[in-house]
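My questions will all concern the structure given below.
Missing here: one protein chain of the complex. Every other protein chain is in place.
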Amino acid sequence: MDQGFVNTEISNDGLATITFGHPAHNSLPSLLLSRLSGQIQSAATSPEVRLILLKSAGDRTFCAGASFDELLTLTDEASGKAFFSGFANVINTIRRSSKLVICRAQGKAVGGGVGLMAACDYCFASEQVAVKLSEISINIGPFVIAPALERKIGLSAFTTLSLNPTTFFNAYWAQQQGLVHTVQPTVAEMDKAIERFCDPLLGKSQEALTALKRTLWQGTDHWEVLLYDLAATSGRLALSEESQQSLREFKRR
Amino acid sequence: MDQGFVNTEISNDGLATITFGHPAHNSLPSLLLSRLSGQIQSAATSPEVRLILLKSAGDRTFCAGASFDELLTLTDEASGKAFFSGFANVINTIRRSSKLVICRAQGKAVGGGVGLMAACDYCFASEQVAVKLSEISINIGPFVIAPALERKIGLSAFTTLSLNPTTFFNAYWAQQQGLVHTVQPTVAEMDKAIERFCDPLLGKSQEALTALKRTLWQGTDHWEVLLYDLAATSGRLALSEESQQSLREFKRR
Partner (left out) sequence: MDQGFVNTEISNDGLATITFGHPAHNSLPSLLLSRLSGQIQSAATSPEVRLILLKSAGDRTFCAGASFDELLTLTDEASGKAFFSGFANVINTIRRSSKLVICRAQGKAVGGGVGLMAACDYCFASEQVAVKLSEISINIGPFVIAPALERKIGLSAFTTLSLNPTTFFNAYWAQQQGLVHTVQPTVAEMDKAIERFCDPLLGKSQEALTALKRTLWQGTDHWEVLLYDLAATSGRLALSEESQQSLREFKRR
């Protein structure tokens, strides 16, 4: 079975482009989450990298979130917590990175995929982007990604997303709430906008950009513990009969 | 004298509808505030309740806030603090409830009435809704409700409301700021939207919804003390000659 991929390309001027892909709508099993953390961490510490761009494969879904296939294989609370800790690791790796991480979203994002967008420092979207937090539908909840989302869009918009688990909210709504910073009509125009944005930043003082990154993330040190507590909550709920049954129903559709 | 009422109806599928009403534009004297806290607390702990809907009587004003009649009877700082602690109790009861509390606002809200909307987890409004914080007009201030409002709409929108005490801001403004989550053109359409929203949630894992509620309110434990300190501030100011005089002037109109 194709288990997806994560790869990194580094341009001469210091832009590390990290791309992930998975045949099931770019959903994320543990293996990909672990590779994502690893490659973000490598780029963050590489002296030749000045800026990190996170993107996904293809021209459809940006990221479908947690792998439902893997959620159905969970057997105990430890494996549940371990799975969701994969998202906690990616978010904390972006947070700790001294380099800014830019997100490029070309299509729909669900659950943990919305969390990825929120965890990045700056997010570009094409008009095809729409976001949905479906967790309550499957009797879990958007826990690990809650701090990253609340930090960007505030409590009220996070509540709107959490409690409307079957509704996709569009790119302009996401921009108005602060999840997305720039919306472009097409993917091609988004890519040009990303270039116009990154090019000048690549020429700026790395010390200044790092100090700015630290200022932006001030007050989030407790995420080192908090996100894993939330991963335990998600893991425990995902094991419940209610949750496993709704996951099986989703799979049958 | 009709002192108003609070009642609770529980549907077969677990929706507790709590309705308050008062002849003076659904304003809130101590007695109603105390009954509101009590009935929210009962619903929150009742095993047959899964979700709480807070609404008010009639098709005009949602809630005019603190009862001016009672404010004019205050005699000392203790009675002042006790009165405003009634709002603190309602807000903290909603906050501590393990069940989500949904608000249904059908018309204007003033002062403490806006605080009620903010304290609930999710707020529906009809287009007839408009909100005003008139407290500074009567030489008090929107203190007890400040944390609930800032949590939802942020400091800047709270400042706009506080310092424009004679201006009503409409339902769409309230939605843009995050006070209201859904605006519907009519009360009938709002009631249908509430049904569409509540029905699926009533079928979801109570454990997941409770964990979500806890996540949404993370970092507010200090309200157990803070809101009563703020109640003391409001109580002290309400006793001032400046405040009592402006209350009498309002009454004469």
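Residue numbering begins at 1 within each chain, and the chains themselves are lettered A and B in the order written.
The definition used in the following text is that contacts are C-beta pairs under 8 Å (C-beta built on N, C-alpha and C of every residue); 3 or more make two chains touch, one makes a residue touch a chain.
From a predicted model like this one, the values you see are computed outputs, not experimental measurements.
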| item | value |
| --- | --- |
| Contacting the left-out chain in the complete assembly, out of A:68, A:168 or A:197 | A:197 |
| Residue of B:143, B:197 or B:223 in touch with the missing chain, whole complex considered | B:143 |
| Touch with the omitted chain, as defined above, among A:24, A:212 or A:239 | A:212 |
| Per the touch definition above, residue among B:21, B:38, B:58 or B:154 touching the missing chain | B:154 |
| Chain A residues touching the omitted chain (full complex) | 100, 121-122, 151-154, 178-179, 181, 197, 200-201, 204-205, 207-209, 211-212, 215-216 |
| Those residues of chain B which, in the complete complex, touch the missing chain | 135-137, 139-143, 146, 154-160, 162-166, 230, 233, 237, 240, 242-243 |
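To be clear about the criterion, only the chains that are shown with their structure count from here on.
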| item | value |
| --- | --- |
| Superposing rotation of chain A relative to chain B, computed on C-alpha atoms, to nearest 5° | 120 |
| Chain A and chain B: spacing of chain centres that average the CA atoms, whole Å | 35 |
